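A protein chain is absent from this complex, but the other protein chains hold their places.
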Amino acid sequence: MAKTPPIEPVSGTVVPRYAGPATFCRLPELRDVPYCDVAILGIPFDSGTSYRPGARFGPQAIRQASRHLRTNFHPQYDTEPFKTIQVADAGDVACNPYNIEEAIAQIEAAADELYQHAGAILSLGGDHTIAVPLLRSINKVVGQVALVHFDAHLDTWDTYFGAPYTHGTPFRRAAEEKLFNDDASMHVGIRGPLYSRDDMAKDAELGFKVVHCDELQAHGVEHVVKRIRDRVGDHPLYLSIDIDVLDPAHAPGTGTPEIAGITSRELVGILRGLQGLNLVAADVVEVAPAYDHAEITSLAAATIAFEMINLIACRKK
Amino acid sequence: MAKTPPIEPVSGTVVPRYAGPATFCRLPELRDVPYCDVAILGIPFDSGTSYRPGARFGPQAIRQASRHLRTNFHPQYDTEPFKTIQVADAGDVACNPYNIEEAIAQIEAAADELYQHAGAILSLGGDHTIAVPLLRSINKVVGQVALVHFDAHLDTWDTYFGAPYTHGTPFRRAAEEKLFNDDASMHVGIRGPLYSRDDMAKDAELGFKVVHCDELQAHGVEHVVKRIRDRVGDHPLYLSIDIDVLDPAHAPGTGTPEIAGITSRELVGILRGLQGLNLVAADVVEVAPAYDHAEITSLAAATIAFEMINLIACRKK
Amino acid sequence: MAKTPPIEPVSGTVVPRYAGPATFCRLPELRDVPYCDVAILGIPFDSGTSYRPGARFGPQAIRQASRHLRTNFHPQYDTEPFKTIQVADAGDVACNPYNIEEAIAQIEAAADELYQHAGAILSLGGDHTIAVPLLRSINKVVGQVALVHFDAHLDTWDTYFGAPYTHGTPFRRAAEEKLFNDDASMHVGIRGPLYSRDDMAKDAELGFKVVHCDELQAHGVEHVVKRIRDRVGDHPLYLSIDIDVLDPAHAPGTGTPEIAGITSRELVGILRGLQGLNLVAADVVEVAPAYDHAEITSLAAATIAFEMINLIACRKK
Amino acid sequence: MAKTPPIEPVSGTVVPRYAGPATFCRLPELRDVPYCDVAILGIPFDSGTSYRPGARFGPQAIRQASRHLRTNFHPQYDTEPFKTIQVADAGDVACNPYNIEEAIAQIEAAADELYQHAGAILSLGGDHTIAVPLLRSINKVVGQVALVHFDAHLDTWDTYFGAPYTHGTPFRRAAEEKLFNDDASMHVGIRGPLYSRDDMAKDAELGFKVVHCDELQAHGVEHVVKRIRDRVGDHPLYLSIDIDVLDPAHAPGTGTPEIAGITSRELVGILRGLQGLNLVAADVVEVAPAYDHAEITSLAAATIAFEMINLIACRKK
Amino acid sequence: MAKTPPIEPVSGTVVPRYAGPATFCRLPELRDVPYCDVAILGIPFDSGTSYRPGARFGPQAIRQASRHLRTNFHPQYDTEPFKTIQVADAGDVACNPYNIEEAIAQIEAAADELYQHAGAILSLGGDHTIAVPLLRSINKVVGQVALVHFDAHLDTWDTYFGAPYTHGTPFRRAAEEKLFNDDASMHVGIRGPLYSRDDMAKDAELGFKVVHCDELQAHGVEHVVKRIRDRVGDHPLYLSIDIDVLDPAHAPGTGTPEIAGITSRELVGILRGLQGLNLVAADVVEVAPAYDHAEITSLAAATIAFEMINLIACRKK
Partner (left out) sequence: MAKTPPIEPVSGTVVPRYAGPATFCRLPELRDVPYCDVAILGIPFDSGTSYRPGARFGPQAIRQASRHLRTNFHPQYDTEPFKTIQVADAGDVACNPYNIEEAIAQIEAAADELYQHAGAILSLGGDHTIAVPLLRSINKVVGQVALVHFDAHLDTWDTYFGAPYTHGTPFRRAAEEKLFNDDASMHVGIRGPLYSRDDMAKDAELGFKVVHCDELQAHGVEHVVKRIRDRVGDHPLYLSIDIDVLDPAHAPGTGTPEIAGITSRELVGILRGLQGLNLVAADVVEVAPAYDHAEITSLAAATIAFEMINLIACRKK
């Protein structure tokens, strides 16, 4: 029996975009849909932050900025995503701000529960700490994923101030738990100085390849796309996008900005090149609205989230 | 048969205040309550603005700022408002930004419909134009109201650029339509120069008394409270609060700021003095978030809205 | 008989740039020049805006930002524009903010009147609605123009909320009125998702070609220049530049930003490639200063306006 | 023969306030009036600043903020100032930013010249250094003035870094030159710590009385008004208002803010109490727009300037 | 043998205030003084924050704002504090951002160590969590203190999300540990709604008296001063000042602003009334610079810290 068509967002021709529900893209809430291909999950948690905090306000800011988006048809993907798949907003995880381990457990439990109802989870951070429980949860669903991580930083350090779970360490933890396929994973957008000379070597031992910003500058978007596609292949793909992969000119509203980054045009160019990959889960993290202006950072995050919804919609084709 | 107790907002001890639903005070949506004593209604409309626009983003900003509020118990009113009355968020009216008359009709229709389900409406503007349809609608429910209007400006001019409905004219229109009792109505907080020498006289002809800012300065909060109480008496009361009644130091985020205004402490002091009056409907208008800083204006508006909920909860006592 | 040489702006070596008249580039007012090759016209109107309003403050902000400019000699054009042609500031059109049709009529009348005195009009918006009356007026002077439109968005939708004239619809109206030559017109900088799958097809029916941002990214500035020059040829050219063609990193201060845009270097690169085209009129629109930071958006708009003055000065060569 | 009635500002019912000329209150330029009772003079100079610079942008910001003002009728003065006296905008003095002495000479020369055409000068700063040449100039016209100086600081220090003319020293220089009547002059609003124990004693030797902020707090506006009126008597009065007399909550946009200041309501209350005094010249200084927010500081300065215009208009009664 | 006179801050007549050391008031570092009456201690810790984080950047911002201060002579105290007592900047405590208990232990250890060298500690927060270890440490030095706590909030809740040490709970913990004299302690500036009806009762059980904002509004500064003096008597006094005791107009840069607060003039008025009390330690907390503008919040905090240094200097008299 055919599924009913998806319930679409509130239409901008009926309700002005600055009005109506405060869900992502003014989509229905999870409870309002009979099935759900992609659930948007807010994770307002920033206790893993090492410098400028405030990503706890990221989910609300990204949802508010998503009001800007026109979402009916995306010409680069040739898709009408919200007619193709059912996307719904699952609200926020309630995380303990005073206990990182407990927060991680809460996120994992929330994701586990949500995967009972949703085909994929697109998480809005929050700081990068949240990638660990999200990877744990998706592993229970699809097994080991190919992890493609966009970030200025490796995020594979061991501990900060004795804490194993922080926004600088998630992928070390993920590697230890074998949450990603070390033949199919990579960092993209890495740049800047490092904490020690052997950061890169240690990172490589964890199974990561790196597309440094310099490589993007030298060889361009298509080259990076090819490198990612070659590495990921048919593996189920997890995309983790730290907004600080963008240059501070494009994303000032983040906790640990690093100059000499990539442009939003390059980033969406790369994402659009990933059509057909088997994207199974994703996150956009580290939006700290107190440092944003004119919503440019949260608009970037919202647009990136929407691009990834299109990738999932394309997957169905 | 006893009513079920009200459904309360999401608790700040279970879900951090920066997480959870984006409704006013994280209250339930209207559809989630079996009955509703007070409905919060967003009216994102600012096409009646004469200077700095942007109040269309007021409702979302006030809701976001309302996350700051601790709402369990209000000592000045000795009330637990959300345990006493059922308050729910009714979402936004969809108003045509390009046609003021149509928008007014949409607001009136939405309010009429909402009064079928809700005992009172607390509206979040939007610019002051919206007072006209809201007054029309409450008149159908309770008859003529006592109108107490907090504002730096009279808002009783006739037309601007030929337009009868703008944010500078609502109470002239309301007077023409006899929507308020001209023996029980007044402006509070008026100050600044005027468009013409006979503004005050014309205003008085419409039935308004005026508490000028100077009078507050000279005689204090209790005096103003007494003047309002004496004038309003037992009439059903409509409170219309333009956030620019506050000094720009307290409310920079508004379209037509006027210096030498009242403080937020004076304003909540006056409101707290109105306990026991028969408040039947209210609005808070003219919050323009693009001009706000650190949410201080939207926090003021959210707090004022909450104070008025307490006034309604007290009414029940 | 030889014309007298142009009256130049106030010199920055006599009066510091932050002092002196508040005209565009501190040029003389229209009433102070015996003739006028280019009139700068402010059009503070934003009632056609669909999302973030505030472009009504655009003209003043652009004029203020134009104080930054050094204008004596432009090496890329090899011209001393204000010695070559007489440019003057014609002030603002008074537009009714509450009645779009009336405002359009006021703009058209003001432009018609101004063309009695000025060889060309360079308009500072205001939202994009204003292109319709400006195109009508220039059509009366030179006949049908080649329209080259820089924008993130097509602006050829039909109506919003029943309104035929808004900032999303000017070029549909212009097409219906045959205000531009459909063999010589194009959009440049288009990007992002669309309102419907057939937006592009409908747009093409109106006679537009499109240079998508991706094409610029792939083929570069010179390619885009060539496409424009080939298409425009010798037709009288109208340049309409929505500041949101720039990436939000370069132009945060606008109403409907769209990430992944063009840089200011690309934009001036394209404009400089248009030397020799027969530029007859132009506008720069959608600067919303409340969302700007450090004047970067209004400085971009002011610089772009100055570049176009150089294009007109080159035309004379 | 009767004078022609004054040329009034552009009307807000014909041209929206955000449009039209960028003069103070959209008044006519000096060259456009047959006579001039009060000339508004911008003095964009801040090289005398000791901490946060930027008051060079003060005049433009105050003029822009003056668009907010409704100016037809001022009920507290019972006057229609722009119908009563001819006020015009005389533009800016061109001051050398690199040579304080030369700038002072330029200001004095400009004021001298302007007094040939104008009955009074209301200057918009600029930093407080500019008071010296303005006092020199008015002394040539009316002789010694009573100086009433609103400020957080005494501004009677001797030199800074060897410089005799800075924004901390104008009234020492003025005293040395006997530019004010030392039986009729005073500081109002002084507060905060001092550079040395004998600052107050030295200041008193110059002939100043002081109304400290504490005195205002303890005794109120009417008391301060009486003290000023008693001291000034019938002397020609020069009012010099440093915007930092206001609390930083009311005037963040200034170079040397000092907490615990006076409110804008108190300040306009004091000014309104000075009706009938023989105000002959005035300045409003130290508005540094880069530190302002939502124009609240420049709006305060513009309103204060307008209040003083009313004082002059009252003088005529 | 007489002590050498104190080493004073860098002089503003030799080094401009925006230059020179980044210590509080440009004082010497602790290591540079032979003895120390008051040590300034930065405590950049905000992991106890429940809403807007960022007070970790408070110490640096307060130090930077302290450059504004003129500190030679304070007329209200009739003191030259930095000539009277030796004040020095002891730098920051390194606190673990990921482990509240460890951070508290680090703060306590640092304070203990510092009391070996310094007569008093004036701490710059950081969030209010830091009061617990600071109270523990001062108790070891002088025994139980009288605690006078300026705040919008009681900060005597029990736990948040299971965490005993947060910025909402320090004085409950302090009461349990008997760190303050429950006959001599009070809250000042409390206002706003509460988490539950019995918050006040529970708070009173801990030994606190409350001066509510309403009492200040009704009875004035001198009354509040008297209440504090009567309650504190000769006990060693700890002043803990949450910057949110100020109204958001005066202190927007904080994590949990509450409207209707006290003005900076009232606060310094109260402090100045406390001359002669035996102030032994103090803190100023909850400055979150990301939400500040034009430094007004950090300037308020710096000024308050300086006022308290004067109180200690007076104590010596």
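For the reader, a short list of remarks on this structure follows.
Per-chain residue numbering starts at 1, and chain names A, B, C, D and E are given in the order in which the chains are listed.
By our rule, contacts are C-beta pairs under 8 Å (C-beta built on N, C-alpha and C of every residue); 3 or more make two chains touch, one makes a residue touch a chain.
Keep in mind that this is a model prediction, so the values were computed, not measured.
For the chain excluded from display, the touched partners among the shown chains of the whole complex are A, C, D, E. Of D:Trp157, D:Phe180, D:Tyr291 or D:Phe306, it is D:Tyr291 that touches the chain left out of the display. Although one chain is not drawn, the whole complex shows that of A:Pro170, A:Gly253 or A:Gly269 it is A:Gly253 that touches it. Residues 46-50, 52-54, 56-57, 96-100, 102, 160-163, 166, 290-291 are the ones on chain D that touch the missing chain. On the side of chain C, the interface with the absent chain consists of residues 12-13, 16-18, 67-76, 80, 221, 247, 249-250, 263-265, 267-269, 293-296, 299-300, 303, 306, using the contact rule stated above. Of the residues in chain A, those that touch the hidden partner chain are 50-51, 160-161, 192-197, 199-200, 213-214, 217, 247-249, 252-253, 256-261, 291-293.
Just so we're on the same page, only the chains that are shown with their structure count from here on.
Hopping across touching chains, the smallest step count from chain A to chain C is 1. Looking at which of B-D and B-C shares more C-beta pairs in contact, the answer is the pair B-D. Remark: chain A and chain B have CA centroids separated by 40 Å (rounded to whole angstrom).
Centre-to-centre separation between chain C and chain E, using Cα means, comes to 55 Å.
Of all residues in chain A, those touching 2 or more other chains are 16, 18, 56-57, 97, listed in ascending order.
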